Each structure stands twice: as structure tokens, then as C-alpha cells.
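Before any comments, here is the structure.
In this view, the complex is presented without one of its protein chains, the others remaining in place.
When the chains are written out, they are named A and B in that same order, and each has its own residue count from 1.
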Amino acid sequence: MTATSMLFSCSMHVGVSNPMMASKSSACCLSNRPSSHSKSISSCGQFGVSGKSKLLCRASALQVESAPSFSVGQKFQFDDVIEAQQFDRETLNAIFEVARSMENIRNNSSGSQMLKGYLMATLFYEPSTRTRLSFESAMRRLGGDVLTTENAREFSSAAKGETLEDTIRTVEGYSDIIVLRHFESGAARRAATTASIPVINAGDGPGQHPTQALLDIYTIEREIGKLDGIKVGLVGDLANGRTVRSLAYLLAKYHDVKIYFVSPNVVKMKYFFFIG
Amino acid sequence: MTATSMLFSCSMHVGVSNPMMASKSSACCLSNRPSSHSKSISSCGQFGVSGKSKLLCRASALQVESAPSFSVGQKFQFDDVIEAQQFDRETLNAIFEVARSMENIRNNSSGSQMLKGYLMATLFYEPSTRTRLSFESAMRRLGGDVLTTENAREFSSAAKGETLEDTIRTVEGYSDIIVLRHFESGAARRAATTASIPVINAGDGPGQHPTQALLDIYTIEREIGKLDGIKVGLVGDLANGRTVRSLAYLLAKYHDVKIYFVSPNVVKMKYFFFIG
Partner (left out) sequence: MTATSMLFSCSMHVGVSNPMMASKSSACCLSNRPSSHSKSISSCGQFGVSGKSKLLCRASALQVESAPSFSVGQKFQFDDVIEAQQFDRETLNAIFEVARSMENIRNNSSGSQMLKGYLMATLFYEPSTRTRLSFESAMRRLGGDVLTTENAREFSSAAKGETLEDTIRTVEGYSDIIVLRHFESGAARRAATTASIPVINAGDGPGQHPTQALLDIYTIEREIGKLDGIKVGLVGDLANGRTVRSLAYLLAKYHDVKIYFVSPNVVKMKYFFFIG
């Protein structure tokens, strides 16, 4: 479970680029924090860009004050993290590489302050202690701060008819990134469309749960040593299993992967689009 | 909505004066943190005072380490923030001036640490994600820390018969300032009477919501460019609208303001005392 923190550390690290880091290391070209509120979740090399354009570039060494230095082999940049289909094989490898490098930070919690000064809002419309705390632990381990709500559905104006979009427009004024858990499929995409800051989908109804799937595939790779050519059985309530759906999309990026969907007929996998 | 943070940043900044700042800048005369637990929410110039006495004085430049410097034109000092009637025109202008100066801090979140080492308790007996997160965001943006409860009514000993006063006496031992949201009108005043540390009313039943009203009037002034001579329509459930009541009190401080109360008869504004 610890790896959740690491993986998310990874995505967070790339999520909110830090001007302090840029000034510390000329080799690091994370985009400066956009004053215009253009969104960017990115990690890149010498030609980092901000905003919505997405470039591929090679990264050189990334150095963080008083933290173990680590290198980023490849670039990944997203406006938001909404669904597993966003990640191609090259991006996944880059994320794994950063995640491995950051395991040292996890083991030396006082090591990193790379997200110092940044605020993450964990907006949970559906309670999930484990998922919420994994994001919050990652943020704190990297020196960032957290605004949290355990149960926005019950504890907010949602009951009074306030829309998700209303809430997002408010919370984006308070924070640098929003982690959203919602009970409706598609909610994360709606939030991302509304928000001028990055949104990470931490599970939306029976939709997707991409960061959990990133953790799962990272764990499989670490335990088995490879992802190409493996056989994976996905067992249980596949109709409503958002994590399983996200994981299947990620596994489909690798060669000769066999996925066995095992479930009672009534909750079998409803749809799954595989595009080479 | 972002301005909520700023405005509150403003009131927080003045809420808990910081000895570190005083030592950094002789031009700043915020009162030192009172060891005797005498309360003071203040911002003042060269003749700052602590405790409950309230002096008016001109401020000189206020400099904060590694933050954009800003100046405070006039002094404001409160033991607590309970109702809109506490604010006169001069005070409102002083608050607006600080708020404008602090917008730069908001845009450079790593800029300020002026509340480093201070703890704010957000004690919410009634859930309100937006209001709570606005206070917490402001506190964190200024380097302070937060103790939070989303739903003290359900999650505390309130159900077991513990009084608000009991809870306040406990929480004042944990924190430097209390932000209270309560379901009963007058609760904030009761808390302030009990507490030896400052209390900010973040909405008390159908009573008042002064910080929300400060945000509203600040926004009106920024959008329209003036407050004297404006016409404002207040529409909706005015009988129970605490923010509307607080805003009406603030607007009444300006010249030639016309307020139109628009509501069904059954929820019309019940009382409103205007004292020139």
C-alpha cells in the first residue's frame, strides 16, 4: 500500500511544478507556476512547457534540496489525470522510473520539501480513508500542505443543490491541485473541464480509478519483474469495479498480456475498449 | 471566491501577531504574542497595543520575510470578530487595503510564513466545506497550521450533553485562534465570552456571517469601484440569511447606499437596525 504514496508522490511531483526547484537546478526545467492559472501536470527536461500543449522531451538530472537526487528518464505531462487511457507505455515507464527514485524520499520523510508552499485539496464526496490518506501522506512527505474534506456529499452545500461545478470553482481558488472522489461516473471529467487547476480522479462512481491502477501495475511490475507477456486474472464485481477497469486499460499497453475476467454473469465487465 | 482567502488572510494576519515579524522589521509594531492569553486581533502602526484596549494609529510599512512587502494604512484591532456592526468605515478601508496588498501573497503561495508556528482551530458544528476550506487555505497560505473538525455537532461530545462553553475551554488550550461555525444564533458571542483566545464567527445559525460579508463588500468595491452611492438588491430568504444581514450592516456604513430587500413575505428581513 505504501507504493500508493510513492506513485502519487510521483504524479504530484510532476503535478505542481516548483519555482524553488527551478532556481536550485538549471538542469531542471519544470515549468514555473503559471500565474495565469493555465494547468499543467508535467515533468520534463530542458524544454519544459507550461499550459495545455504537450511536448515530449528528455530530462536531465533533477535535483531537490536536501533530498536524494533522482533522474527522470522521460517526460510526462497532463492537464489532469482522469482515466487510464491517458497513459501510454512510454509514460508509464517514465512514471515507474520516478517512483523508484522516490522510494528513498519515502524512507527519509524529512528529506524532501519539493512541494513546500503548495496546497492540495482532497475533495471526497464519498468516504475512502485509505485512498484519501494515501494522497495526503504523499503530499506531506514532499513538504506540501492539504485541505481535506472526508465527506463533501454530506458536509457541503451539495445537499442544498450546489452543483459539483460550483464547488470546483470555489475550491480552485483555495488550492493548487484538486484530488476528487465522487460517486458519479464522469464527475472527474466534469470537474477537470471546469477547473483552471489540475484535477486528479481518485475514483468516480463505477467509472475509473487511474491512480489506484497505476499503483497496481507498478506493484505487478515490481513483484514479477515484467509486464509484457504476463497473464492476469481480474476477479470479482467487474461491472462496478472502477479500479479493475482502469487496470485493464493500463495492462493493454503491454505486449502479449492475457487478461481473464472472472465474475458472476450479473456483474461481468460491461465494456472495455482496447485500442492497440 | 478566492477573495475569501485574501480577506481572511487579512484578518488572520492581524489576528495573531507574530514576534518573528516584529524582530524582522522595526517598522512593524504588531503586538507580541500575549503570554497572558489576553486576546487581540489587531494590525497597527508604531503604537501597537496588545490586550483589549483599542487604539487607532497610523501604520508604516509592514515587511514580511520573503513575502511581498505591503503597507497598512490604518489600524484595526478586535478581541474577536462576531458581527458586522464591529466594523466602521475607517476599519473597512484599512482591511481592504491589507487585502489588496496580500493578493500577491496568494499568487505566490510559498511567499509568506508570517503565521508560522500558529495554530487555528476550525470548529464547525454545522458542515460548510466552502467556508471551512477558505479559512484553512488562508491560514496555510500564510504558513500557519490548522486543527479541523468537519462536524463537531455529530462527532463530539455535544451529543452527550457537553456545552459549547466546555468545548471552547478545551480547544482554547490547543490553539491560538478559534473559527466557529454553529447552528445557533449568538453562539459565537458565547464562545468569545468564554475563550481567552480570539474567536471568529464563521456563521451562527440565522445570526451573522461577518467574514463572508467582508468578502462580499470587498468584491462589490473591486467590481464597481466604489461603495458610496450604490444601489444593492438583496434577494432571497432574508429572514434566515445571515450573510445578507451582515452585509446590510456593512453597506450601511457608506453614503447614499440604497438597499432593496427582495423576498417573499414569509421570509422577509425581520429586523435591521441602522445607526447612522
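Throughout what follows, a contact is a pair of C-beta atoms (placed from the backbone, for glycine too) under 8 Å apart; a residue touches a chain by one contact, two chains touch by 3 or more.
Quantities reported herein were computed from a predicted structural model and do not represent experimental measurements.
> Thinking of the whole complex, not just what is shown, which of A:101, A:151 or A:246 touches the missing chain?
For the chain that is not drawn, the touching residue is A:151.
> From the list B:145, B:184 or B:237, which touches the chain that is not on show?
Final answer for the missing-chain contact: B:145.
> So which bits of chain A touch the chain we can't see?
1-2, 4-5, 107, 109-111, 127-130, 132-134, 136-137, 140-141, 148, 150-151
> Touching the hidden chain in the full complex, which residues of chain B are there? Just list them.
Given the touch definition above, chain B has residues 19-20, 35, 116-119, 121, 123, 145, 147-152, 154-157, 167, 169-171, 173-176 touching the missing chain.
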